[in-house]
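Okay, structure first, notes after.
For this view, one protein chain was removed and the others were kept in their places.
Letters A, B and C mark the chains in the order given here, with residues in each chain numbered from 1 onward.
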Amino acid sequence: MPGGAAQHGDLGRLLIRCQDGPGIVAAVGTFLAGAGANVVSLAQHSTAPEGGTFFQRTEFRLPALSAARDQLQRDFAEQVAAPFGMDFTLREASKPLRVAIMVSKTDHCALDLLWRHRRGELPMTVAMVISNHPDLADDVRGFGVPFFHVPATRDNRAEAEERVLELVAGNVDLVVLARYMQIITPSFLDRVGCPLINIHHSFLPAFIGAGPYAKAKERGVKLVGATAHYVTADLDEGPIIEQDVVRVSHRDAAGDLARLGADVERAVLSRAVRWHLEDRIARDGNTTVVF
Amino acid sequence: MPGGAAQHGDLGRLLIRCQDGPGIVAAVGTFLAGAGANVVSLAQHSTAPEGGTFFQRTEFRLPALSAARDQLQRDFAEQVAAPFGMDFTLREASKPLRVAIMVSKTDHCALDLLWRHRRGELPMTVAMVISNHPDLADDVRGFGVPFFHVPATRDNRAEAEERVLELVAGNVDLVVLARYMQIITPSFLDRVGCPLINIHHSFLPAFIGAGPYAKAKERGVKLVGATAHYVTADLDEGPIIEQDVVRVSHRDAAGDLARLGADVERAVLSRAVRWHLEDRIARDGNTTVVF
Amino acid sequence: MPGGAAQHGDLGRLLIRCQDGPGIVAAVGTFLAGAGANVVSLAQHSTAPEGGTFFQRTEFRLPALSAARDQLQRDFAEQVAAPFGMDFTLREASKPLRVAIMVSKTDHCALDLLWRHRRGELPMTVAMVISNHPDLADDVRGFGVPFFHVPATRDNRAEAEERVLELVAGNVDLVVLARYMQIITPSFLDRVGCPLINIHHSFLPAFIGAGPYAKAKERGVKLVGATAHYVTADLDEGPIIEQDVVRVSHRDAAGDLARLGADVERAVLSRAVRWHLEDRIARDGNTTVVF
Partner (left out) sequence: MPGGAAQHGDLGRLLIRCQDGPGIVAAVGTFLAGAGANVVSLAQHSTAPEGGTFFQRTEFRLPALSAARDQLQRDFAEQVAAPFGMDFTLREASKPLRVAIMVSKTDHCALDLLWRHRRGELPMTVAMVISNHPDLADDVRGFGVPFFHVPATRDNRAEAEERVLELVAGNVDLVVLARYMQIITPSFLDRVGCPLINIHHSFLPAFIGAGPYAKAKERGVKLVGATAHYVTADLDEGPIIEQDVVRVSHRDAAGDLARLGADVERAVLSRAVRWHLEDRIARDGNTTVVF
């Protein structure tokens, strides 16, 4: 994406979180202005009128950002973050995150991410696709992306996770579970060293667990949906990033729900991934702030 | 609605349910044609390709339907329903159902039903509004509808239900719980003699029980919704008639969810009531067929 | 709304517009911090990466804002607005805008605004409702709002506008055309001295002019919609504030489109009015920025 690199060359993104209080916006704004940066976009959020948590996302342009970044980070840490007790991340938009996609047999989410990436919609590097089935090898490699087959069953879970960790640890900044139908263990989460985004095929918290479309058909709901969330040790309980639904009726069999829901799944997952790549998401306990 | 009466004077609606099998559509069509009726609208549904349950809704015009109705019903029962083992209802569109609305303090659903009725959108007679609070008396009576205050608390539930039963039993064909915040007991359901439609302020089965907006805020969902369902002895588990959702974000406090959700609640409830009044809903176990 | 007054007592809103350039966010943030204000919410927008127009909406808390407001305005004008060539408005959230609602016979939009206001959803004072028909007098006065009947026809337009101007000029900060079916002349717009928001019953720019639902039926569209926009001298061409749609089908007659569209109209209009009352809307040429 050389055009993107040119366009984003001097674009930086600063995401902060701290205890709310007076003077934060002014301090950040003054720091950036003093560094010669022009604020392109700014959004902030407080979780309560008084005494809440404060979040701010700032996009700015700074000539020769790449050379200046490390010094900028040190100065911000010392001059702003420390006095306000802030967590922060400072990223260059021109340095795309490295992503691993994990998928089982159902292809719609993984292929949609690869297609959107090729089209220039997702500013990332797809480092690899990992699957517990060999079926998608040709499709994935057709996009010029490495494909690794790591068989995973109930019986070899520890071994398979070890193999996946060897592939991704240190090599990627994000793992996307694009309909990967194996359990992720707490041990894996501890060791993977980057966040995971999962797509669940229901509007959580409805229909937690396996077979949500069959459960939806049985309950007779008039909408089915999908949920993209960060993965935590509690299955299907992680912070929700995005959700959407589609209307269904008594005429739709469980298979129709799966077909209609698949469109929602790929749309919801691609939005969540895009927002993560653009540093739009902050975690607030078990919920998310999406700027 | 004299215009409506004129317009609907000869319009009949036949709703049937039976074991699926060959010849049903032909038998019903032939019966109606033989009776001099013209089919205006017809929809049907089978729950399975083979051996399922068959549902059909037919609207037809028959000159002087009102005079002919009883004989038509007897003939249909004998000539069609009996051979096919059918349940059926035959109704004249010009005879609106009699409805009681029950409401606590939250007014948006009840007032919306009254306003839509005045506007001609809901073909019903509103026999009465019953509330466990006196607050809405003036608003309701402003629409020319009787208002009855039946105080209900945890302590006098049996007494209050008795009083409500005296008011509605035999007097109405449908009870609508338009944000009525008291438990309905199985004993009440046994004795009321007509269906009840409730609006629940979440997209069931998520957030069953009390306080769904607070639960939704805590879980961090990105959509909140509402569900209209028939009331059964299992709280919040009755057959779903209609659902809808609205998008929310981290910026919305629990109060905003309640405000945004209120619009969905009144829209969903009014659609469900309208469909019931138009004989569009058939029950299929714990789900609904909505034609 | 005494609770609201207490809650909003110290809440101020600053809306600015100027040529984009470095240092604006810092200058505003530093000014507010220096004045002792705490930024509660901030959003900004630039129309282009370089050399565009810059918009910012800031909500802040300042103890004893009401007493300090005039001095704050003078200081901001001198210290920030002048150097950056800014347009700005500074408002206290506790001082609700005064609103006149104009309506013809169709009641759903006007009654919905009155009902939402009573419910506490719209922070405004409804100074009056003006109609060219007497029909809604009782409904409006039931909400405790003055109702004025100003007959208007093609023949007495100048006279009628004169009478409306006498009622509203100087008395209101906003006029809402809630299905008011008379032409508004450029002369009226020149003299009214405040903005007007209109609801058009189609998703503009489709079906400009009269009878949009009939045109929609004839064209066979599968969605109908509504558009809230500021009124300009060009009929149906003013800046769009909000739009929404609802799905329709071949089964819906033009009357059904009007019924289904009415729900969209009242929802869209109430959102646009709310956003205006909360100082969320900035005009950018013939379009709007909605924070």
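By our rule, a residue touches a chain if its C-beta (ideal position, glycine included) is under 8 Å from a C-beta of that chain, and two chains touch if they have at least 3 such contacts.
Just so it is clear, the structure is predicted and the values come from calculations on it, not from any experiment.
Peer 1: Which of C:35, C:167, C:194 or C:221 sits in contact with the chain that's absent?
Peer 2: In the complete complex, the chain left out is touched by residue C:221.
Peer 1: Hey, which of B:44, B:182 or B:286 is the one touching the hidden chain?
Peer 2: B:44
Peer 1: With the missing chain put back, which residues of subunit B would touch it? List them for me.
Peer 2: Answer for subunit B: residues 21-30, 32-33, 36-46, 49, 61 touch the chain left out.
Peer 1: For subunit C, which residues reach the chain that was dropped from this view?
Peer 2: The list for subunit C reads 45, 203-207, 218-223, 225, 239-245, 249-251, 284, 286-290.
Peer 1: Counting contacts across the full complex, list the positions on subunit A that touch the omitted chain.
Peer 2: So the residues of subunit A touching the unseen chain are 107-108, 111, 115, 119, 121, 142, 259, 263, 267.
By our rule, only the chains that are shown with their structure count from here on.
Peer 1: Interface check for copies subunit A and subunit B. Shared numbers divided by all numbers used: above half gives same, below half gives different; which is it?
Peer 2: same
Peer 1: Using mean Cα positions, find the chain sitting nearest the overall protein centre.
Peer 2: Of all chains shown, the one whose C-alpha centre lies nearest the global C-alpha mean is C.
Peer 1: Could you state the distance in Å from the CA-based centre of subunit B to that of subunit C?
Peer 2: Chain centres of subunit B and subunit C, defined by C-alpha means, are spaced 37 Å apart.
Peer 1: Which residue numbers or ranges of subunit A touch two or more of the other chains?
Peer 2: Touching at least two other chains: 45.
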